[in-house]
Each structure stands twice: as C-alpha cells, then as structure tokens.
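Note that one protein chain of the assembly has been removed; the remaining protein chains are unaltered in position.
Chain IDs A and B follow the sequence of writing; residue 1 opens each chain.
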Amino acid sequence: MIPEFEKFKGFKAKNLPKEEPLSPGHRGCQGCGEVLALRMVMKALGKDVIVCNATGCMEIITSPYPHTAWRVPWIHIAFENAASVASGVEAARKILARKGKIPKKHVDILAVGGDGATGDIGLQFISGAFERGHDFLYVCLDNEAYMNTGVQRSGCTPYGAMTTTSPPGKKSFGQVTWKKNVPAIAVAHNIPYVATASPAYFLDLMNKVKKAALVKGPAYVHIYSPCPTGWGSAGERSIEISRLAVETKVFPLYEVIEGRYIISRKITKPKPVSEYFKGQRRFRHLDEEHIEYIQRKVDAEYEKLLRLAEMG
Amino acid sequence: MSKRVGIEVSIAIAEAVGLAKAEVIPAYPITPQTHIVEHLSEMVANGELDAEFVPVESEHAAMSCCCGSSAAGARTFTSSSAQGLSLMSEVLYIASTMRLPIVMVVANRAMSAPISIWNDHQDIMVQRDTGWIQTFAENGQEAVDLTLHAFRVAEDRNVSLPVIVNIDGFTLSHVIEPIELPDQEDVDRFLPPFKPRYKLDPRRPITMGPVGIPEVYTEAKVAHDMAMKKAKRYILKAWDEFAEIFGRKYNPIESYRTEDAEVLLVTMGSISETAMTAVDAMRDAGQKVGLIRIRLWRPFPGQEFRRAVGKVKVLAVIDRCLPPGAMCGPVGAELRSLFYKIPGSPKIFSFVAGLGGRDVTVERFEEIVDKARAFAKKRPRELYEVIGVREK
Partner (left out) sequence: MANSDAIVGWKTITFGCHILEPGNAANFRTGDWRSQRPVVDKEKCIKCGMCWVFCPDMAYSQDEEGYFVVDLEYCKGCGICAHECPKDAITMVPEEG
C-alpha cells in the first residue's frame, strides 16, 4: 500500500491545471504526439520540478540556443544518462537540504528520454538508478524509433515496422523482433510504481505521472507517443492513433503498484490490429501473414497481462 | 595542530576530500583508485563525513551523476583511471564546457590493450583536450595539497572549471608516505563553502545544455578556451593563499639545480623524485645537469616554462605515453610548439619511458642525459626514442 496515493484525488477534466511549464514556440513537428504527451506530463507535475532530459527530439525542439521552451529548471547532458544525471541532482538536493543550504520543500526530479535513450543506450543507467532507489521519476516518451536522428530502429520499434535501419526489402519485412518490454524491465527492479499511458487518455496519463511523482523512491511511466513524421501518419490523427493503439490492445494501459499488476482499461471488445495499421505508412508493406501473426501475438501478450493482473 | 602521519596516499587523499567536506561522491571502483573510494565510503558510513556516497553502476554514470550533482549546487568529487576514465570521456567534455566545478583524482594507469593495471600517463593524455584543469602530484603530500587546491580553484567563481589531480597509480596511490594532514580549521579558511554562479533550482529556473547551433558554437568554444587561459591567474593565486595558510608553496613549474645546467631533464609526476636523485648523482660526478618538473599541465604555463629554461641549450623531455603514429609524445610536442621559432630556443629531444609500470631508474635517467648530449652533437634519425625497450 502506498500511503501517498490515499490522499491523491486525481485530476478531473474540469479542474486541469492551467499552468504551462512548457512554452509555445518550440520547434516540434506539426501534430507531434510526443511533445503533446510531454506537455501533459509537465502539467501534471507543475513548477516544482527539475527536469533532466536525454538527447532526443524533445531536447532538440525545446532548447535551440538562445531559446528555451522550459519554464522550469532543466538540464541536458548526453543521450544515455538522464537517469544518472537525475541521481546526481537527487543526491545533491538531499545533502543540501540536510545541511540547511536549500529549503526542505520537496521538488520532484524528472528524468525524461525517448525509447532509444531509455531502452537501448540508457538501459544500464536506469537500471542503476532504479537499483539504488533514488527518489525520482523516469518518463519514457516512446515514439518507437530513433526519430531525432532520422527514423532508425530501436529496441522498442514494433514488429514489422519500417524504419530506415529496418526497411522492408526482398530479404526482410521490416523490424524482425518484437517490441522490447521496457516496463517489465522496470518492474523487475522492484520499484514501487510502474505504469503505461497514452495521450489519448489524458486524465489517466496525468494521474499516473502524478502518482509516480508522489511515490517515495523510483517510479517509471512509459508513454506511447505518435510521430507523424516517422510513422508516415497524418499529424491530425496523432490522438486518434493513440486511442487505437489502446483499443486494439497493441499498447495496453496498466499500472504495477508494488509488484501488483492493475489493468487501467480492460478492452473487452478489441478492434483488430489491421485498423491500427491503417494510415501509418510504416506498416503499409505488411502482408496478411504478418498481420495475422501480429494479431496472435498481441492477443497472447494481452492474455499474459490479464493473468499477471489476476495474480495480484 | 596538523598532524604528520605515515599513511597510504590513497587514504590521505580520501581524508583530504573529507576535510574539504565534499557533499556528493559518485564512485565506481577501478584499480588502482579503489582505496580512495573505499575509504571515502567508510568515512560516510561512520558518520565522519556527511555526504551522499552514490555507488554508481559505471564510470560514465559516475561522471553523469557528478554533472547533475554539481549543477544542483553540491560540492562534487569522484575518482577513476584508464579504462574508466575513457568510459566517461564524452561526459568530461560536457562537464567542462558547461562549467561544472567537479574535482576528480585520476590514478594514472596504462590503457588496454594489452590490459595493464600498472602506471603510466596514457589515460590522462587521451583526455588531454577535454578542457579540465590538470595538475600532477609528485608525492603523497602534493596529492593531498593539490586535492584541496583543486576544490578551491574549480569553485572559484572566476574559474568555474572542473579539475583533475593526477597521481601515479600504485607508485603513489598504494605507497605509505609521511604526510601532514591539515587541520579542519585551516581547510575551512582556505576553502569557503561552494556558491555556484548558477544552479538548478525551481526558484530561478534556467536551461543548461541547449543546442549549440552553428551561429553560436565557435563563440561558445572560444569563451571556454578564454576561461581556461584566464584560470591560470587564479590557480597561481590559490597556491599563494595555500602557502600563507599551510606553509607549503607550489609553482606551476619547478626547477631543480638548473642554474648552470647544460642539459635539463623534463618530467611530470612521481618519476620527478627519481629524476632529482639522478640529477644529484650526475652533479656529484661532475655533470652540469638539471631538472624541470611540470606541475600544472592544463592550462599549460608557457611563460613560466620558458623562464625556467632560461639559456639552457638542451632539453631531454620524458613522456610516459606513446601515441602511435605521432611525431613524438604529448609533452615533447607541447614543448616543441612552445619554443617554435623563438630565437635562442633549446634543442628538444623526446624520450618515452615508464610505460605500463616499468620502472624509470637513476641509470635510465643517466642514459637519457647521455643520449641527449649525443643528439645535441648529431641530430638523431628518429624524432623520439623509447628508453628501456628490448628488441629481442
């Protein structure tokens, strides 16, 4: 039982915070789902936060010298180490508060990175930070490839997807491996709170981010972030696609609170994955056989999740 | 009263970091630096030092953690060597251009491959251009004093650059020497609390680490280079203040029996002590030999070096690293640059010795001086010579 959650009432559509810790004028693409998700994360956290950002789309679009879209303290060091930088900030503030050099008021420490920064090059770093138990939250904004460098595949690129380093051709059909389950890796570290979220379900997303911040110790939130540029989808459909990902069980929404799985949104009448693929050029090349395989695997993964939830 | 004790140099360095009241210590162990971080961890566990010891999962994480900690306004220390130092390489550049005053003690060790835990200067020469202020300690007392000096200089608001103190791995880190550990009161007088120019704080939100578009990158680099150059003044000033409080005076370049020398040896680090013994032996035998020791490596104190050389005609420079395919070792190259086309400049001969823990003895120094004299008469075919290497 997490005592901090007892008092947390949750955000309601009528009382969403009006403050924008992220300013307009950032250089994001039209219809960027990731910056929209980031905006929601920041709204949930408010101004008493220190952000440690990994190299990636969000870092690039929000900090082209001499402009910054950040209205809160923000630091960027390198690609893989947002979690280590956050560990350093956390340790520093701990000792500085202890010595009376800064006020004891709690400030959230947020480490944020893309799927590459988190699940590939940064995996060691979040593993260490989680194991050491620092009081911070890590948000992964997953647009399913290395988008900032030009749409190359990552460990989180979904099976069959086209990227510049997993292109379909005579000898290949796209990404040949299944999406790496980074939330499961977070759960394996026994941290108090892990969750998945989609910007289409913004209240759910904001509540999860707030809960992750309230938890004492490490917390991890994995957020699905559509990239119209990289996925070859229409910018205006970014929220629609975020909704379809959940409705087709491709990206299930759940929380893992102290090791107990809780499904956020049980999908009893799922839509077929073929509907999810429509309008995303990165899946256009997939044939019937692959789509059937993906459907079977998506169903199996969802079943696994249901069983994990029952175990709790 | 400060006490003079027989103490292992690594332990003494840890004690110095404790006297400096370091606040965050992200650390990853690597031979031969382990005793430093082990002792620091003990000091924190025993309540002797109120700090956050962060046992990170790699050296890259250590330096990344240092950046976060320093940016948040805490006095930050770490230590590494060789492979670990290389692993954190990308972050070293970032720490210095972001002006984060981190202090690191490097226990100099050879680079793989073949893997070697023994002492030479390759590891720090690989990181030569990272923009950190760099000093070399010759003995245990210096290791302690330079560590305290490092915090003072790094955090000086006119400097605000990270500092590396180099100590020879095993040769210094693992030996027991008589060292005077300063009084806490004196250290407090020398080292005021850390007051960063900027820090991460919601009360004054700033952005650190933006994208340096081509319109500004050159200016950013020049500003950093200028900061390095300007730092020399404050490095020297801090050594003056150190002398006033602790009674030991350090100079960027030290001269030993150079007045009427015909040949000058040039060394950095602990082999300087052997070199002094060798100079004494050669002087006793009637040779006019002297020694220049470099204590401040970056920013390189060119003025002071030229002054130390004076009118001497022959320099025998000892490098403890061998960059493949280069014209000569880094110290040799630096000095050849320094004296390029300056009238009356000495002949500079480059020698490589002491790689991977091989001893540089008094006899080797005598050999180097003989060779330098011979080269002064007849130019050598090669631009540098490796001393003490077996052909068969």
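In this section, a residue touches a chain if its C-beta (ideal position, glycine included) is under 8 Å from a C-beta of that chain, and two chains touch if they have at least 3 such contacts.
A quick note: this is a predicted structure, and the numbers were derived from the prediction, not measured.
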### Message
If I'm reading the header right, one chain is hidden. Which shown chains does it touch across the whole complex?
### Response
A, B
### Task
Identify the residue among B:Ala45, B:Ile115, B:Ala223 or B:Val389 that touches the chain left out of the display.
B:Ala223
#### Entry: Hidden partner chain, touching residue among A:Glu4, A:Asp48, A:Glu131 or A:Glu240
A:Glu240
## Note on the structure
Considering the complete complex, of A:Arg39, A:His134, A:Lys179 or A:Arg282, the missing chain is touched by A:Arg39
### Listed residues A:Phe202, A:Phe283 or A:Tyr302, member touching the removed chain
A:Phe202
## Note on the structure
Absent-chain interface residues of subunit A come out as 13, 16, 20, 22-28, 30-33, 35-36, 39, 62-72, 199, 202, 234-240
### Summary
Across the whole complex, the chain not displayed is touched by subunit B residues 97-100, 160, 197-198, 205-213, 215-216, 218-220, 222-223, 226
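Just so it is clear, only the chains that are shown with their structure count from here on.
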### Query
subunit A to subunit B: how many Å between their CA centres?
43
### Query
What residues of subunit A sit close enough to touch subunit B in their complex?
47-50, 52, 59-60, 63-68, 70-78, 80-81, 84-96, 98-99, 101-102, 107, 124-125, 127-128, 131-132
## Note on the structure
As the complex stands, subunit B meets subunit A at residues 23-24, 26, 50-52, 54-58, 60-62, 64-74, 76, 90-91, 94, 98, 193, 200-202, 204-213, 216
